[in-house]
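One structure, as structure tokens, below. Some questions next.
Apart from one protein chain that is not included, each protein chain of the complex appears where it belongs.
Chain IDs A and B follow the sequence of writing; residue 1 opens each chain.
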Amino acid sequence: MVSTSFFTALDRIFFLLRDWLVGFLPVALRPAAGVLLGVIAIVAVFPGFFALTTVFERKGLGRMQNRLGPNRVGPFGFFQPVADGIKALTKEDVVPYRSDRIVHFLAPLVLVVTVFLGFAVLPMGRNMVLADMDAGLLFFFAMGAATELSIFMAGWSSHNKYSLLGAMRGIAQMISYEVVLLLSAVSVVMIGGSLSLSKIVEAQNSYSGVFPHWYIFTPWGFAGFVVFAIAATAETNRSPFDLPEGESELVAGYHTEYSGFKFALFFLGEYLAMFSISGLGTTLFLGGWSAPLSFFDFVPSWIWFFGKVMLSIFVFIWMRGTLPRLRQDQLMNFAWKFVLPFTLLNLFVTALWRFLGEGWLRWAVCSAILVAAWALMGRVGMRRKHFGPRSYRYAE
Amino acid sequence: MLGEGILKGMAETAKNFFGSYVSKERLTTVEYPEERVPAAENARAFPFLVYDGPDWQAGLRCVSCQICEKECPPKCILIEKSKDKKPDYVGKPQFYPVRFDIDLSVCMSCQICVEVCPFDAIKMNTEFALATDDRFGGLLFSREKLAKSNEYYHSIHPTEAAEVDARLAEEKAKVEAKAKAAAEAAAAKAAVSASPAEGGN
Partner (left out) sequence: MSSGVQTKPEQLEGWNRPPVIAPEGEGELLEVAMGPHHPSTHGVFRMDVTLDGERVIGLKPVFGYLHRNHEKIAEQTSYLASMPYTDRLDYFCSLTNNWAYALAVEKLAGLDAPERAQYIRVILAELTRIQNHASAVGFLLQDMGASGTPLMYAFREREKILDLFEQLTGARMMCNFMRFGGCRVDATAGWLDGARKMVAGLPNFVDEFEALLSTNEILMARTQGVGVLKPDLAVNTGVSGPMLRASGVDYDLRKVDHYGIYDRFQFRVPLGEHGDIYDRYMVRVLEMRESIRILEQALKDVPAGPVMDPKAKSRGFRPKPGEAYGRIEAPKGELGFYLISDGTPNPYRYRVRPPSLINLTILEDMCLGHDVADVVLIFGSVDIVLGEVDR
């Protein structure tokens, strides 16, 4: 009994902490202070998370490439981000001659602010959501769309050809994949029946036996998750969709002309976007803060949420370590001619799933349609573009 | 199916990710200042001058024939020949370098000076960490800095040094034998030339 209450307390630790801190203030100020504390927590925690992720990413990439990764600054190199931060702060802030100074200055700020806003609606644990909106999903996508603005601001104001090309690529790519991202989330809304992210998590937080009812464990959910992951990678400009900043082609893309802390802010923005989109993916498909098996229920919900986000980030890093970059036209082709039709089909399959009723039939039908569609479309696409494995002849 | 190759590649990187924690074959990194790979026996960095015996000035093998100066591709060697002579290892009087400078910032470690040296006087060192903050003089090594004992040579290139020593000993023995023979012949000649004189007396 003691242990149960201990775990409940641990689950609610952030609330208890907040209530304790707010308790020092007059009653009238308490609600506002509570919200403010939440904001401060997010603004403080996620950049810390970002610092940690950069180390993990570099170490993980290093291991994938048979290297050690950073290990010189502090124990096991974990103070590397501190060193990087100091370096970024002490660097000269170069603003190109003839650039649009105000826009050049604003672009990184716009990126970071809009990305931070997305965190407001993510349920990071049981009842742990800063603004539990009924249309939380919509708010999230609206904020996600606003990040595109900052990329174009950066590319345009820099007065640099590479920056401009990068920004053009960025806009084209993000708008294309925005559609896919939205549509893949719509299938969740169709089943979950709500735009509120907390309600979507609640809908997944039930178990048959020990197994959870996460949407990823359904054919449409799995397909939706795959598509969502592809679109999320493109949205956050991560490899293999990192064309806007493709260093081998465009030097550094839209942030070529940024140095010092402004560059660090872009970097921060990119990683925060990765966290928020991972958080959204977790919420929509991986059951949010719910435990993966029913008997792990006692573990605090926020641990599950952050664990799942970490896992998705590992997959991001893993992909970055493996895959080369696509080309712009291929990226657009892939978005409009493959992913989008597939997502639309997935919406249809979701509807089928809803109306076929319980039983193995809906499993079989939905899986068959999706697998066949993926295989067929992939095949046709590859054949039309004339690519595939080849065999070679030899001269003796 | 689309994505198959990508999954195969991801499996490969995952294999390497875990493999680099367990297999030394995969993680070949040597963390340099703390751990160092012992230099290969043939390894070469920059030239040095070999001397025999305890005194570097007396034992310097170089006879300042200036072949290396001529053959050096980047022309980083400067030799000034002595006016007087001193005996070399076999005892034959030879010139010696009053000045022997190598500009290591120009040297490209090609080992041609070593190859063309007929006296085994110049050899390659394995010391490579020579960075200095003196831009002009710091890497201009004079003969004091270049001279290294034969024992040092043995410690860095044991096989090669042993070969060189054997060859030199052989030559010396040959020269000594020749000298001895010559001395004997001279003695005999002297004796012969002396005897008629005796007889003449």
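Quick notes on this structure:
Here is the rule we use: a residue touches a chain if its C-beta (ideal position, glycine included) is under 8 Å from a C-beta of that chain, and two chains touch if they have at least 3 such contacts.
Because the structure is a prediction, the values reported are computed rather than measured.
Of the candidate positions A:30, A:67, A:199 or A:337, contact with the unshown chain belongs to A:67. Note on the undisplayed chain: of the listed residues B:78, B:110 or B:179, the one touching it is B:110. Residues touching the missing chain, restricted to chain A, are 61, 64-67, 161-162, 165, 169, 239-240, 242-243, 246-251, 320-330, 382, 385-390, 392-396 (touch as defined at the top). For chain B, the list of residues touching the undisplayed chain reads 2-6, 8-9, 11-13, 16, 25-26, 28, 40-44, 67, 71-73, 108-112, 115-116, 118, 124.
To be clear about the criterion, only the chains that are shown with their structure count from here on.
Between the CA-based centres of chain A and chain B the separation comes to 61 Å, rounded to the whole angstrom. For chain A in complex with chain B, the touching residues are 60, 63-68, 71, 318-319, 321-323, 338, 374-375, 377-379, 381-382. Touching chain A in their complex are the following residues of chain B: 1-3, 6, 9-10, 12-14, 16-17, 19-21, 26-29, 31.
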